[in-house]
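Below is one structure, written out as structure tokens, with a few remarks after it.
With one protein chain removed, the remaining protein chains of the complex are shown where they sit.
Entry: subunit A
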């Protein structure tokens, strides 16, 4: 009994010491943050050489962390445990973070390289005047497919092609409620931001009629499956499709004409930032034409950086599949922040569709 009490005390004392040490370390981290910044980005979303180059040029060390969904990122920023100086949310998440007052306004005078950005991508509806955001990459949602494995008449210029009876058990979808429900709405010619139970019901029924063709609804695992010719057709983001096509030259990508999603990922400085000057320096560095060109080459998504595009391989930027013309872009829609109530409904309908697969 005595030894047990001693052991308990020992454990409590150790815990207290560890807490104290952790607290000291964290405090030290914030104080010494003049020469470090913490960047919180998507996985595989930057050329790691550039981080080293940034440290070399500015003397600011970069702590690099990654997330795999906007929602997970927002939750961590909200909790405020870590001093993230830069985050890279998508546009609808920017709106949510603005609502929750999680963002620090940008000082444009510290980001002179903003001039490199194509004005088309500035002053967008989700952030008028770019008060909080600087665009990083953009892209679309579309269909990646293997022309050697599908019937010739399937070009996927229309969503209708997914319903083709020859594709039974061959279609893969990305595991995202907005993407899949959006596809259902688009295939009916409706807006992917619809807030209407009747339309969502119709879209769900339309999707359920697709279920014989669905093989699986998965996440990033689709990339190796497409590369290895194990999957034939997949609904995915343009950048992911670019990765697949880089590895497997047979693959092709199409954005159906009825319309689809156009998305933007942007740099923001969250409220958790400890080194705001360093964060501005990092954003400015990433917008440099040479840096951006190198980064675009590595990441493979579409860049809003006009100056960088001039330095890139013309074959890449003339590819309409990844750099759709402005006329085509008119048909694409940006996700609006639906609010939690409607987001929940999208989720419930998506769940209903998933359950119809069996």
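What we mean here is this: a contact is a pair of C-beta atoms (placed from the backbone, for glycine too) under 8 Å apart; a residue touches a chain by one contact, two chains touch by 3 or more; residues count from 1.
The rule we apply is simple: contacts and distances are computed from a predicted model.
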Complex member absent from the view - protein name from UniProt, among "Electron transfer flavoprotein subunit beta/FixA family protein", "Spermidine/putrescine ABC transporter permease", "Malonate decarboxylase subunit alpha" or "Cytochrome bd terminal oxidase subunit II": "Spermidine/putrescine ABC transporter permease"
Listed residues A:47, A:118 or A:175, member touching the removed chain: A:175
Residue touching the undisplayed chain, where the options are A:80, A:105, A:128 or A:219: A:219
Residue ranges of subunit A at the interface with the undisplayed chain: 1, 4-5, 8, 69, 71-72, 169, 172, 175-177, 214-219, 221, 224-225, 228-230, 340-341, 343-344, 347-348, 351-352, 354-355, 357-358
